[in-house]
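Up next, chain A:
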Amino acid sequence: MLEAVFCLPLFAGLIAFLLPVKLGRGVLVVGALLHLQLTLLAWLSDFPPLLPGYFSTAPAGILVLLVTSFIFVFIAPYSIFYMREQEMQSEPIFIGSMLLFLGTMSMAALAEHPIVFWIAIEATTLVSAPLIFVNRSKKALEATWKYVLICSVGIALALLGFFFITLSMDRAGIDVPLTFSSLNTAAKHLDPLWLKIGFIFVIIGFGTKMGLAPMHTWLPDAHSEAPSPASALLSGALLNCAFLGIFKVHTLMVLAGLGDFSGSLLIGFGLFSILVAGIFILKQPDYKRMLAYSSIENMGVIAFGVGIGGMALYGAMLHLIHHSLLKSSLFLSAGNLLLGFGSKIVAQCGGMTRLLPRTFVSFFAGFLGISGLPPFGVFVSELLILIGAFKAGHPVAGGLFIASLALVVAGFARIVTSMSFGPSRQEILVPEQTLRIVSPFALLLTSAVLCVWMPEPLHQIIINTIAVIGGTIHG
Partner candidate 1 sequence: MESVVSFGLALLLAPLFPGVILKTKALFAGKQGPPLLIKYFTLIKLLRKGSVYSASTTFVFRLGPLISCAAAIMALLFFPFAGTAPLIAFHGDVIMVFYLLGLGRFFTIVAALDTASPFEGMGAAREAFFSTLAEAAIFVVLILFFRMNGALSLAAYFSGSQPISIIGSQGALLLLVIVALFMILLTENSRVPVDDPATHLELTMIHEVMILDHSGPDLALIELGAFYKLFFYASFIACLIKPPPLADPVANTLLFYGVIMLLYMVVGVVESIMARLKMDLVPKYILTAFALVFFAVILTLEIV
Partner candidate 2 sequence: MINSIDLILVLILLAVLLSLGSSRMMALIKIMALQGAMVSLVPIFIEPQARLSNGGILFFQLMLLIKAVLIPGLLYMALNRIAIKREVEPLIGYHASLLVGLGLVMLSAYITRRMGLSLPGDYALLLITAITTTGGGLFLMMSRTKAITQVIGYLMLENGIYLVGTALTKHTHNIYLVEFGVLLDLLAGVMIMGIILHNINRAFDDVDTAYLEQLKD
């Protein structure tokens, strides 16, 4: 029963609302581990859905699910130790929302019916709102408000997009059940105009959620105001789920022979996102916002890679995995920094090497990784995307890609350097704690290992994901 993958965390989450804090923490960790097991089952063995019209084990979904579940396992224990330092009154709500968030994301990953997918994504917005809001500060309020409202509007538009896709089916007189796979099989016959319009609404709608510029506006606010484990989850898991929606419709477009159209849109949004992120990273005074903009950039990279296709598509899938690993690691490190320094302002932090040496290592390594240096996987993915872009004959886009990436590295490096090595302005508030260090390191290590060696099934699932739309890698 595939549905257990998301039902389990949903129930666990509902229960956690009612449980006392300590028990709730246990539920969180156990839930995370069980979820990972279920995910692995769904991935590696035959695990048929109860409602085949609504849920399925499509490779793209499994990939996203896997990433989500994996990073959640590391974020969950971290968040417990993080929350302990924060002395929060509403911790049960936080724990419950985390689990609900996991559940809704899993549901989105496994959804086979477009509207079900839509429901799940909208639900992720709603259940993650408390996560951002949990600090109850004025800024957190503002961030939550913007997050909920903008994402809701965006996602509502995605629903419109799905209606248009349905219309394109009706116009062509095709009567198949409304699922992604049956749409794919009938793709050739769909009405192209309505399909295009549908895609536009979908990419705008889910692009809002995924953080593609110029619809990204909620993202820096939400990521910077949410407590770090929540930011890690938002950035490392939620954005992927939103991307999944775009990817699925893009697949449909490619199969319908409209790959060029959707591809160019993806390239355009991708590049614009990287550029915008670069502009804002350049002089960013707040390191959590910087990480948020970096997420926008990386989502842009993924969109760019998918838009180009071929080798870049493979690169984009790798990028999805590694970005999640590295960015959640970075956000967790940023959580340690925030606890230690008590400030999100770069200018007020400094001397990380001396004050928080282990966090320095994880943060700096994460920075190197996300800048595309080996041994972290983003190196491979960006390499493939870049080579793929030029290989596929997009030199101008490739050039812009390079320029934007350089911009991002410039800003990122400045901030990280100043925080790591700059003069230390204060003593730390909360010292480092091994339990809060393990998770970021584990995530980094995973990315490094995956850069050198990838398990065969993981490779297979990426290949299966991209094979549908002609992504290749050999060569």
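How were these candidates chosen? In short, all candidates are chains of the complex that A comes from, given by their letters.
What we mean here is this: contacts are C-beta pairs under 8 Å (C-beta built on N, C-alpha and C of every residue); 3 or more make two chains touch, one makes a residue touch a chain; residues count from 1.
Keep in mind that this is a model prediction, so the values were computed, not measured.
Chemist: Which candidate among 1 or 2 is in contact with chain A in the complex shown?
Modeler: 2
Chemist: So in the complex, the part of chain A that touches candidate 2 is made up of which residues?
Modeler: Result: residues 54, 113, 115-116, 118-119, 122-123, 125-126, 129, 133, 136, 138-139, 141-146, 148-149, 152-153, 156-157, 159-160, 163-164, 166-167, 170-171, 175, 178, 220-221, 224-225, 280, 284, 289 of chain A touch candidate 2.
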